[in-house]
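In this view, the complex is presented without one of its protein chains, the others remaining in place.
For chain A:
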Amino acid sequence: MGSTSKGVPIMPALVPQLEYLRTYSPVPIRIEGRQLKVGRGVSSGILEVLKTILRVSSVEISLDFATQIEHIRRGHHNAPYADRFTACIPCCLDHIKWDVVYNYQTPDLPPDVVFGADDQDFQPLLFVGDDNAAAQAAALGAWTILRDWTAKDYSRLLRFLLELRSLYLRHQRKRVEFVEDPRVRFEIGTISAMEGLEMRIFTGADRSEEVQFAIPLDIDLTQISRRLGTSSAKLWSGISLQVAFSLQRGQTFTGEKAPQLRLHAPPAMRDVFDVEDVKLPTWADRIYCDKKTTIAPYIGYPRMESIDLLLVGFMHVIGLGLCTDKKPVKMLRCLMEYVPNVQDILKAQVREAITSVGMRRSFLEALGPVFGRPLELETNLFRRVSIMVTSGLFCFLIHFSLPTQFPKQQPTLTFQSSQVKVIDESISYLWS
């Protein structure tokens, strides 16, 4: 790094701050832009260091980390240096974009940060007076960083963005807490203390609004990390459940409508366990009580869990018809009892995925006596092996590919001839 993709030199004081951010950020902050191009005057030494840190390549670009450098730009076409960029900050399993603007004429001063158009009311430094201790600390932290700013401390940019992110999450939580929808308020009331929980109000392109929750699930990924041969940093976010309640205009109650549910996991996990293959339990209403119960006995009903008591109370408040004439009643689902259900399912499937690695290994090792020594066997996750065999003068390859859900899903065999002419992926035959 030293220049942008168009060969414009980057403000010198900014370069080490960006390098520090990309190397040490505990959350995946991405600098938006295209792939690095070498500009004039960029030393090969700097380039190699950056490539080493960021693993820039045409293939191994991870979406988890800011491995794409660029779109660092200048304020106007006559400016000698590029001194501003767009930072993509993770929030609620998505990214929000902030413009970070330095001034090349005063490189020792801290940057301005421009928030998105939908965040006009986000005033981070006013959280100094917030009643939440963590928010207060973050606001004070941000103030202090700005007050004591020095370009020689390369860590300040990263710390500043992390404090702002913390304040932004607090800001979004307060917005969600002010939503009048009783269903949303009930859910917040039951899960707000969950560690790592993030929430926000998201406005779609069609101006529709929804309340989104990002719930980190308690799944131990140590075994998967070990199989991937990677540090836990690559799986930093673990598996999360994203829940979205749409807020209809003119209506203040999402009521019985099921939320949208989706699992998120680091892409690095896919070779071992893909959350896209997980079937989430349906958000279906439960039939709970029998004919003989009425409202009053619910309170002292011996088999009723505390969460169901809350649900009963909630349903009573919103008038969703509790049993008054000895008929069974439908109980609403809620996150507090749905999330543990999802966790149990995922834990079992993660265990199966780990077991599958061993079974795949046994299967591939068993091929040796039949097909001979393989050309290449992937020994990290035992997903693939390729073998060369002949039939008289004819020589061909067999590629075995095992899915992550082996042995529930069967292997795939690909036969490849050595005599087939390949040009531009179209096939023709040398001797046909």
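Just so it is clear, a contact is a pair of C-beta atoms (placed from the backbone, for glycine too) under 8 Å apart; a residue touches a chain by one contact, two chains touch by 3 or more; residues count from 1.
To be clear about the criterion, contacts and distances are computed from a predicted model.
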Listed names "BRISC and BRCA1-A complex member 1", "Oligosaccharyl transferase subunit OST3/OST6 family", "DNA-directed RNA polymerase" or "Ras-related protein Rab-33B", with the criterion being the UniProt name of the chain not displayed: "BRISC and BRCA1-A complex member 1"
Chain not shown: contacting residue from A:Ala117, A:Ala133 or A:Leu393: A:Leu393
In chain A, positions touching the absent partner: 48, 52, 55, 57-60, 229, 359, 361-363, 365-380, 382, 384, 386, 388-397, 399, 401, 407, 410-425, 427, 429-432
